[in-house]
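Note that one protein chain of the assembly has been removed; the remaining protein chains are unaltered in position.
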Amino acid sequence: MTSPPDRLTLVLGGARSGKSRQGEALVRAAGPAPWTYVATAEAFDAEMAERIARHREDRGAGWVTIEAPHDLVGALRTADAAGRPVLVDCLTLWLTNRMLADADLAAEGDALVAALAGLAVPVVAVSNEVGLGIVPDNALARAFRDAQGRLNQAVAARADRVLFMAAGLALRMK
Amino acid sequence: MTSPPDRLTLVLGGARSGKSRQGEALVRAAGPAPWTYVATAEAFDAEMAERIARHREDRGAGWVTIEAPHDLVGALRTADAAGRPVLVDCLTLWLTNRMLADADLAAEGDALVAALAGLAVPVVAVSNEVGLGIVPDNALARAFRDAQGRLNQAVAARADRVLFMAAGLALRMK
Partner (left out) sequence: MTSPPDRLTLVLGGARSGKSRQGEALVRAAGPAPWTYVATAEAFDAEMAERIARHREDRGAGWVTIEAPHDLVGALRTADAAGRPVLVDCLTLWLTNRMLADADLAAEGDALVAALAGLAVPVVAVSNEVGLGIVPDNALARAFRDAQGRLNQAVAARADRVLFMAAGLALRMK
């Protein structure tokens, strides 16, 4: 008898905590290549473009990328049809993109969580914890912090496994 | 033979990490209704007023509220006399209020910790961890960050149980 697989995993952590690398390792361990990489980053500026290129290089071969800076639910549907383990990197950039597009974050968050929890393939979602600093000065940052915290809680509630990352190390929270 | 009850609990975490909900659950588990809710928030502006109203609604029935934006030690004395499990939500807003009132934070922190540790009823104190971001630009924020860290350490040292929250999940640290 084997224990049931971890279908939905949340990898939570700070900036440069090793979240993406951990997420990639978990997806590789979930099945043979090719794996699906759902990329939510949008290259607004040179700093972000460089970060995207560096991440793609770190990732290496074996990944089929779906770009989904906005329609993440649609991308998950496509990824599910492909029948391969999926990495979503990351929820924080998607949430940023949707906030800048003036979306209804609560409604879209609910739809996203339902989609993540309903996939037939294993999925690992990477997300930032952003609430452990001093209260930000500007209202938009405070609203983002609240929205990110609510989304992380909702995904974690449906996840089979939640990891908290620091300094490249994983701490299992669920 | 049963293990001794957890008399003083600290629930530590970031913004929107599920601290209040966790604190409420622990107080509910500590005894039958009504429970005492010691509220430290002050409704300076519309954003804070909305947040207070939402928290009160989330909490539901069964709670007797004591407002204590400043005199938290006095409120704890009243709560102790009521003989019911107490939730203090939260130390961070109390510390903010006292800093803005130019109080002696070290002395008041010591008095608060002594009061929390001396209650006859079970008490759960919610507090923010605020030191895990980049050093803040302004000196007041840095001073607050130091004061909050010192207070959290002092409460944790006297607590029977300390939980660290992220994404609605609790990690036991003590």
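The chains carry the letters A and B, assigned in the order they are written, with residues numbered from 1 in each.
Everything below uses one rule, namely that a contact is a pair of C-beta atoms (placed from the backbone, for glycine too) under 8 Å apart; a residue touches a chain by one contact, two chains touch by 3 or more.
Quick caveat, the model's predicted, so the values are computed rather than measured.
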Open item on the list: Among B:82, B:99 or B:171, exactly one should touch the missing chain; which is it?
Closed with: B:171
Task: Residues in chain A touching the chain absent from view - done: 13-18, 47, 129-134, 136, 141, 144-145, 166-169, 171
- [ ] Spell out the interface residues on chain B facing the chain that's missing from view.
- [x] 10, 12, 14, 129-135, 139, 142, 145-146, 148-150, 152-153, 155-157, 162, 164, 171, 173-174
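One rule holds in what follows: only the chains that are shown with their structure count from here on.
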Task: Chain centre separation in whole Å, for chain B relative to chain A (CA means) - done: 31
